[in-house]
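FYI, not all chains are in this one, though none of them got moved.
To keep things simple, chains are lettered A and B as they appear, and every chain counts its residues starting from 1.
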Amino acid sequence: MTLNIGLIGCGGIGQEHARRLQFTLNGARVVAINDLHRDAAVAFADKAQIPATFYDSADALIQAPEVQAVVVASWGPAHEEQVLACIAAGKPVFCEKPLAVTAEGARRIVEAEMKHGKNLVQVGFMRRYDAGYRALKAALDAGTVGDALLVHAAHRNPAVPEMYVGDMNITDTFIHEIDVFRWLLNDEYTSVQVIEGRKTRHAHAGLHDPVTILLETRQGIRIDTEIFVACRFGYDIQCHVVGETGVASLPEPLTVPLRSNARQGSGILMDWKLRFIESYDVELQDWINATVQGKVRGPDAWDGYVASVTAEACIEARKSKQITPINLPERPAFYA
Amino acid sequence: MTLNIGLIGCGGIGQEHARRLQFTLNGARVVAINDLHRDAAVAFADKAQIPATFYDSADALIQAPEVQAVVVASWGPAHEEQVLACIAAGKPVFCEKPLAVTAEGARRIVEAEMKHGKNLVQVGFMRRYDAGYRALKAALDAGTVGDALLVHAAHRNPAVPEMYVGDMNITDTFIHEIDVFRWLLNDEYTSVQVIEGRKTRHAHAGLHDPVTILLETRQGIRIDTEIFVACRFGYDIQCHVVGETGVASLPEPLTVPLRSNARQGSGILMDWKLRFIESYDVELQDWINATVQGKVRGPDAWDGYVASVTAEACIEARKSKQITPINLPERPAFYA
């Protein structure tokens, strides 16, 4: 059986998802598209040879009888309403991050889904599908280094555009760590502290860079993450989990070891888009397979909500310079 | 469009190919199967939920009108006849290695295909689809280390079964290096020397292990390969290309870096099946895509023939202990 998908949002990530759903993955096809820019979306579908019907509104696409499941790749502020419409229509939806631009909005989705009574929503936290993180989680779950005690992490970007300012190193960058660490550790956060130290001369005016973010979990695990988005040298994701008997680390992405120019070693990616590109395929294939089985197997609405709550606590902690509690209700049995 | 595939041979590799064609890859389905063991094949297809018709003979399957392309995963001695039948039927065929059990047999396939007038045959040399080898080839083709001068390689296996004897370290093991180096270097071999040195106590009686094989190419590149199939410590494929300005190496497969038990580093696979498992997906997806376009893009019948000729020269070189010429006709324009 082939899953008929409606795609909302035909920008960069939307086009990539359309191509992989249609030509790379197994068991799905794109039958409907919607975008604010009709002409561009139709031109894209023509050129890509994806015979999908264009709908003038997200809502119309969601309602269309031939659409069995929805992929939301529109801009962030539209997500909440579109996901709520999918829930109302009882259709499975894969929503790119963020699930909503506020924790309150994410909360509304959680409540609507629970009221609807069936899991429908997956959020696009693709790192959970990265081969490296999965191998690390498998090693941790197998007890290879004993119980986790500490995590040392880094999220480094060579540079960011001028429009990247303020809290974006939390909402756009650290948000990935927020989701992936609690999944990796099977744990929840209880407090956060944000430290702004010496600023690099390569950061632009509206951004304090680097920062260090300290998370504490219910089990007492301490996680320190360096967020450094003007590091110049590469897109570099580090994660080292210190357990009771050893340290397990996130594997480096595959590169060709070189001995040249008085140096030996491997390359570091400069383009962040390449780092997790394969995980999108794994993520959406798993979503298709689970959807066909009537399940949500990936990060769900609750995960999206927790990420929003945590990000808001990080922002507050940065302002207050205090150790800031992260108050989360218990995970409802619905999301167990 | 979906490519309808007939599968000949439902043993281990055949079953894996069936599953990936049906449930993992894009654009194909298995519509027909054949195997010496009817009941087992039918039971497999049922259990795997692959609604394919069973054919009592390879020939009947090849002739079946709904079969648009064939995958040959039967045992080696049957390959030549089955591939020739595919050519006679004008149907694209993906044949697991070896293309034929003799160079002479491979030559007959080459001649039949040329006579037919259209490329139809691809041979299952999956290493060309491994992400590591592809990254290495890309680095070499980009001139990262200048022109290649030397290659240092190793093919190590922790152990081999009792039935693995005699020349099997050439025909079953080194055959992969034979194919992949000439592809990697865009070159052809001119001579080979085989050196049997000190034998490990862990090799069984019928096998001299390890051996070192020296290949020379038309450009004068010298390749030394250690074949060591009772090395105990892991399945370990090494390839270091020394160029005029540096050394580029095959990346290690992804594993979790660990610090534990007074050691730091990464794991080495013990199971060879895991090393290139992802390359099978890439290989067959590329074959599907090329087949739909009416092309052969991967290793072709000529490559299969060259591998056979080279393997036979290696066997002769081992017996004679001499530097043995490898005499290859020029690649016909048909295979350019």
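Just so we're on the same page, a residue touches a chain if its C-beta (ideal position, glycine included) is under 8 Å from a C-beta of that chain, and two chains touch if they have at least 3 such contacts.
Not measured: the values here are computed from a predicted model.
A.B. asks: Considering just this structure file, the complete complex holds how many copies of the sequence, given 2 are shown?
C.D. replies: 4
We take it that only the chains that are shown with their structure count from here on.
A.B. asks: Under the touch definition given earlier, write down the residues of chain A that touch chain B in their complex.
C.D. replies: For this pair, the touching residues of chain A are 23-27, 131-132, 135-136, 138-139, 144-145, 245-251, 254-261, 266, 285.
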